[in-house]
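Only a single protein chain was left out; the remaining protein chains are all shown in position.
Per-chain numbering from 1; labels A and B assigned in written order.
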Amino acid sequence: MSPILQAENLSVRFPAGREGWFGPKREVQAVSNVDLSLFAGETLALVGESGSGKTTFARALLGLVGHSGGTMRFDGADIAAMNRTARQAMRRTVQMVFQDPFGSLDPRLTVASIIAEPLRIHNIGSAATRRERVRALLVQVGLPPDAASRYPHQFSGGQRQRIAIARALAPAPRIIIADEPLSALDVSIQSQILNLMAELRDRAGLSYLLISHDLAAVHHLADRVAAMYLGRVVEVAPRDALFDTPAHPYTRALLDAVPRIGAGKRVPGGALQGDIPSPLAPPPGCAFHPRCPRASSVCAVEAPVLRVLAGAHQAACHHPLEIAA
Amino acid sequence: MSAHAEESVSVWHLRWLRLKRDRAALAGAGLLALLLMASESAPIYEAWQGVSGVDADLLSRFDPATAQHWLGSDDAGRDVFARLLRGGQTSLTIGIMGALGASIVGTLIGSISGYFRGRVDMVLMRFTDFMIALPQLPILIILAALDLTKLGFSSEFIRSGSAGYWRIVVIVTLLGWTGVARLVRASTLALAEREFVLAARAQGAPAWWVLGIHIVPNAITPVIVATTIAMGRVILAESGLSFLGVGIQPPATSWGSMLSNAQELITSAPMLAIWPGLLILVSVVAINFLGDGLQAAFDPRSDPR
Partner (left out) sequence: MTRFLLSRAAGAFVVLMAKSFVIFALIGLMPGDPVDLLMNANPDATPEDIAHLRQLYGVDTPIFERYWHWLTAAVHGDFGFSRLQHRPVWDIVIPALGNTIVLTATAFTIATVIAITLGTIAALKRGTWIERAIGLLAYTGISIPAFWLGLMLIYLFAVILGWLPAGGMPRPEEGIRGIFSHLALPVLTLVIVEIGAPTRYARAAMLEVLGQDYIRTARAKGLSSRRLILKHALRNAMIPVVTIIALGMGNLFSGALLTETIFAWRGMGRLILEAIMGNDYNLALVCLLFTTAAILLANILADVAYTKLDPRIGLGGRRK
């Protein structure tokens, strides 16, 4: 099976100003040589602390930030080489749900205009069919059809996230990139939205790229999980493999912070110590080595590459933890 | 729906409620509407009273106030009341057009520079810095005195009555857009990072779409206030230029050009100077009251709840 969305060796750099007036130009390497694929119908979760480059990676996939290296492919075709028509067709197919349901809906537009905006941008349907579609979508995400004529501020956070999901569903996409779709919501609402996302995926055959630091949500929804640290993918594995026997000490530490998920046995004292280093000056060798309990001298010199440990389980570590084969 | 949803009303409705409580702002708006309507009905008044604010009548120079000439007549026998109405037409519409022109240009340039940033933005900001601390009135006078034939306009156009009018509007627009541009640029920089803008961009919406549908409508609130306040300044600038003789040219008239005329007659016919100046003062005070009221109504911190 070939992936529908694929990043090959993708890097994103941001200018970070100069050091002083005449110092060298500095850059932040937000995403470094990431290889990731999203397959049809699957949910791939991207986990990691804030500042690990998850959001930047997603925005690069959507063309919201420019990438400085590597290739992105959609259905096998290089996105950079696409003409305008093909690119617009791809944008229809890849939709996004943002973190903040209070910031992602234009406060001046009615719910109907918000949900219909992708349809209008992509010139889908007539005004009448769009109106029908909006009503159908509202029902689909569990809102009353008469919500269409109201404004975003008249809804609660969870309802607004439903509106955002309806907007993403409007042009009948195949992929939805959801960037922390739950973190701005009350805990009681989170599971409702999570269930809605699962239901929509099963009904419409959607693929999700789910960005989250909420491991419980990831465990609930994801088929595969990728862990990112300082712009690099450190581990990719099927959900159960990653939750039960993480190979990378970083993934292990992330899991240890939330002790009840997964069946694997836990060694106490594995939690993360210290802060994530500044991306302006990432540590040499393995970027994780200053915080890693298993680091050796080689880790400070040589950056590990992602390699297959067993089946679909990959990790970038010189001293991976033992995994179940 | 939740209780939260039922309680809330639209932003504009709230603003209107706040504005409605501001008596000074309402009085300003009312007065302004009254002045506008009155000056637009100048021809009706002239026809009804059988007088003229334009044609000289040398047999009735300096007439006192009568039932026919409500405020008397001036040194050329023109009806002062009718002339005030005609002058108001010019002064008020120049105020509106000039302020609108400056706001439209400022909004366009400010939003474009804030959205695209980079070099466009740098040039704009340097230019705005440049305009600040320019001695405004002398520059206005030079612009008003420019020989338009040197810029390629035909001399017929320049001699036509509307050229003087539009020249003032254009000058005021040229000098006035920078303030609005700064306001809109600042709002645009903030709005461009908002997720609803990213959402539209992720759809591949073109720049004009993002700017026109999401950014400008959300940045318009400070512009409305700035436009209102600018209107007062434009009226003052126009009256100053016309008073100095480089603004509205006869036979057209504005309150400023009436004052220019009345200056030499201050000892013999002081009322000719008092009326137009009073009307300028009253309109600008009314505009400033309205501007302040809008500012307070649009400022969420002034929300009484």
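We adopt the following convention: contacts are C-beta pairs under 8 Å (C-beta built on N, C-alpha and C of every residue); 3 or more make two chains touch, one makes a residue touch a chain.
Just so we're clear, the structure is a prediction, and the values are computed from it rather than from any experiment.
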Taking the complete complex into account, tell me which visible chains touch the one left out. B
In the complete assembly, which of B:G106, B:G204 or B:G232 touches the absent chain? B:G232
Which of B:I44, B:V123 or B:A145 touches the chain that is not shown? B:A145
Contacting the left-out chain in the complete assembly, out of B:L34, B:A47 or B:L137: B:L137
Residues on chain B facing the left-out chain by the touch rule are 129-130, 132-139, 141-143, 145-147, 150-151, 232, 236, 239-240, 243-246, 256, 259, 262-263, 266-267, 270, 273-274, 276-277, 280-281, 284-285, 287-289
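Everything that follows uses one rule, which is that only the chains that are shown with their structure count from here on.
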Distance-wise, how many Å sit between the C-alpha centres of chain A and chain B, to the nearest whole number? 50
In the complex of these two chains, what residues of chain B are touching chain A? 1-2, 4-5, 8, 10-11, 194-196, 198-205, 209, 213-214, 217-218
Listed in rising order, chain A residues that touch chain B in their complex are 59, 62-64, 87-88, 91-92, 95-96, 98-100, 103-109, 117-118, 121-122, 150-151, 153-156, 159, 164, 167
